[in-house]
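All protein chains of the complex are present and in place, except for one that has been dropped.
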């Protein structure tokens, strides 16, 4: 295909148009590894709460690349030198930063693929693609690994104010309709600058940073940790655990070949070889949801009950409190449920369980958001803010939950 | 569950909030038949062109109901009597009007379920639900069948300016990012009135009606019949046909049980019984896409090739022209392709084929859009418009296409 | 005019449509007192910073009424009894709550009309209108004065989470393009409830309240107290003071009759009689800006210099700091400016001056925002929030500024 046909444009309800900057990026997007992201929901099962939240990791990755293009424009306009090679590496790195995500990765990482984190898998993908594309991804990988000397490039890809967060907060807020989670990415990018290869936000952008952190906090409690999303994800984790357990016992459950592989094998980074990558790259939401659909009819009470809960959105009750002590004692519930359903007390753990969730809008331990003050000094945003706000946003908040079947209410 | 808990609200990126008006509606939405719509994409495979277009028939049905609530408000404000029972029936009818859609229904109706139209299936669903809900859907069904004496009620549900079109044009435009397809549903509803039980639009709304029809036309050519969406749907139809063919020959293809049933049986309205409905109600996008994913590895060259095209978005070339004569002669292409791939000329029809598409933004034969003029007379919008515009919009436009593998270019 | 013609609709870029609920409201809007608000900018001189911020108090008042209609709907849906008479009084009260605003009222209240606050003038207007409309505004006035027993009605009109703030934050954010100041009024209203005639927000709305307060704070620092808006307003205050001073010395300055009246007379609430009201009701932005335009050519150096600054947007320099001590000593600047322009040191105060600005997003002293918890207890939002956030938002922030002519830089 000629070069010119690769100068494509995507429609985006959020940014209007997303432009593919060059043929290499075009080819990466066309690769089956990347096309697969079209079949992975960005917000997992949140569409059970927010019916609009069906957007995909594919779209998010494009959105990040779009923001990166804006960031490069702004920084160059302010006189920061960015070579064409660096520019291209930034686009590749942000495009592929999430390519290691499997379907419903939070649930997956707690059940089937317990010992390999999605970032590690992203690197395996990138490395494989670098081979296929004859080394053209090398600088991108170097930046992604934090091995490039110009630190701000990594910060644009992965930090507390990176293109990833700017796009996902904006996009998740947009599609879910949680309008208050919207962040003004355009303004935040306008306020970016680079001092000695470190990313900074100009002082007049400080309210925008506060607003960004507030939005992040709001999105956590109102969307990502919304109690119905949470219970759905917890049940999904339980289903997958149960299925793996049964499989390892030798029971054959209907499911796709790639899913079967991960249920039959213990995968760690060391045995994540070419064949594993190939199978992993075939996994997406369709494998999981189709499996659940067919497991609804399986004999195992636990497996079929949990599967139905998700497919028919008939979820258990969940109670969230700020003080662990306020939660009921589970034992009476468990005894009742075990008796009613003729299962062991141990097995009631699939239906009745406790846990905690935690969120911190800004971490003082991680790479800080730096403010460039008018006198050219640089300060952590928490210090630069004129209020206690940010201090409070950097406090970690913990909540406690208990889940149990509705009929026990 | 108590009544009060059923007064739920859905977030909607388009309308802000969608309110569930009463407990019966709540229970219908909770029913697995309706929940299934969460797993059916509203725009089929269009997300291969517009990455944002992942919205579902579930969300669309809720959106229609929301617009119906607005319409009832406006009409009552203008003095039109609508009883509580009628109001409720309108909500039920619009909510369920599309419940008979299967996954990718255009492709399905041309391959696997060839002889039953989705509207007929909607009625089967409604009738089944009416049994379960003890006759509470009777008036809704009566309206939906066109048997209720107040004609405007059917017009609100199904006509050339109904809640269905108002929501899907708006929603499809919104999610695809084809901003120009947006329609001003709120204004159109404000302009509605009823004269002798017939729906009319007040004269000052005439430009809005024209704009609505223009948007419809634009959405057809730019989205629904976009050449890439079209070729994807055509290929999907071919895959399903091929799979059914192979199945009927006795070859077992991996796929879900419900899908298998429809591949093994010829279903017509007469044998669409309770068991058929049950199996149909288990079918959704996940059955189809998961099947395609596994068919990529099947021996049959045709089945595997076509499946890969969709999964990897590696689609054939399509050429669309306004004059059939401009299309190439297919035979040389077919001969070349047959030779190169060692298949029969007949089988090249799976890869190389012609066809036509047709669209008409407004039909003068169907139930017209009526304008209520200032002098209280009523006119078809085509007559009432001060220009040739609408006349031209009621002309049917035909285009011709040819599809063939990229390597033949 | 017939009743039916008064059922009018306004287009609003923010809410879509604003409906006039009845003929009395229509007649109030048509009254010259209310039409005058079309000529008063909602954000004063902020359009010198944000070129889109040309919206008027007229539009804001309509917007508030629209939100009040939503609030009445939501509260009635939740079972709170609101009679038709009360409903109507709420609409009247919110519509007229700001009718006492003069043009650029912050500057006016610090220069020409120093001793009468705009709220007092609103009541004079309402009382006059109540006479004209034969007592139909009595309940509205009672509510507005806080004399009605159902306290939540006043809270909807004037409190820390009233329709006024919800509309102006949303509207000012929208027109100025300071997107981050947007508030989700629709959601906040959905979360409202009334317990024992007191307005509360349901617990799940707490993040929305926090977001609302953050937006308010952001709008203060980024828009209302933006340093260029601030300096423009300060200079306008100086111009008006100077003009009044010259007028009182017997110098005749070109200006409109109503403006002349207020420059020649000292107005206090006691002499704010029918004639004063009549003249006040003729004052709007056009009197002020037209006066400034003609004063540019006056002999008085101070008057003409300051007038030009605003008309040509050639404003002095302003420096804003958080610590008063960081500001320069003014004396050297004053001496230099006095010498260069041949004016007295005292008169340099028109050009070189210091001051402070203060803001508090939430006041713990005022009527609190109350959260209705799930256990039906009620708590101040500051206590109910799980973080220090709100505590910090209720701290008052003070900043200090100095202004001086650009040529002194």
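So that you can tell them apart, the chains are marked A, B and C in the order they are listed, and the count of residues begins at 1 in each.
The rule is short, and it goes like this: contacts are C-beta pairs under 8 Å (C-beta built on N, C-alpha and C of every residue); 3 or more make two chains touch, one makes a residue touch a chain.
As the structure is a prediction and not an experimental result, all values here were calculated from the model.
Only one of C:76, C:117, C:145 or C:313 touches the absent chain when the whole complex is considered: C:313. Residue C:289 is the one among C:289, C:357 or C:408 that touches the chain not shown.
From the options B:19, B:184 or B:312, the residue with contact to the unseen chain in the full assembly is B:184. Although one chain is not displayed, chain B still touches it through residues 179-180, 182, 184, 187, 207-208, 210-211, 214-215, 217-218, 221-222, 322, 386-389, 391-393, 395, 397. Listed by residue number, the positions of chain C touching the unshown chain are 10-13, 16, 30, 32, 35, 38-39, 47-48, 50-52, 54-56, 58-59, 62, 174-179, 256-257, 282, 286-287, 289-290, 293-294, 311-314.
Residues of chain A in touch with the missing chain: 7, 9, 16-17, 77, 186-187, 190.
Convention: only the chains that are shown with their structure count from here on.
For chain B, the chain with the farthest CA centroid is C.
If you average the Cα atoms of chain B and of chain C, the two centres end up 50 Å apart. With touch defined as above, residues shared between interfaces to two or more other chains in chain B number as follows: 16.
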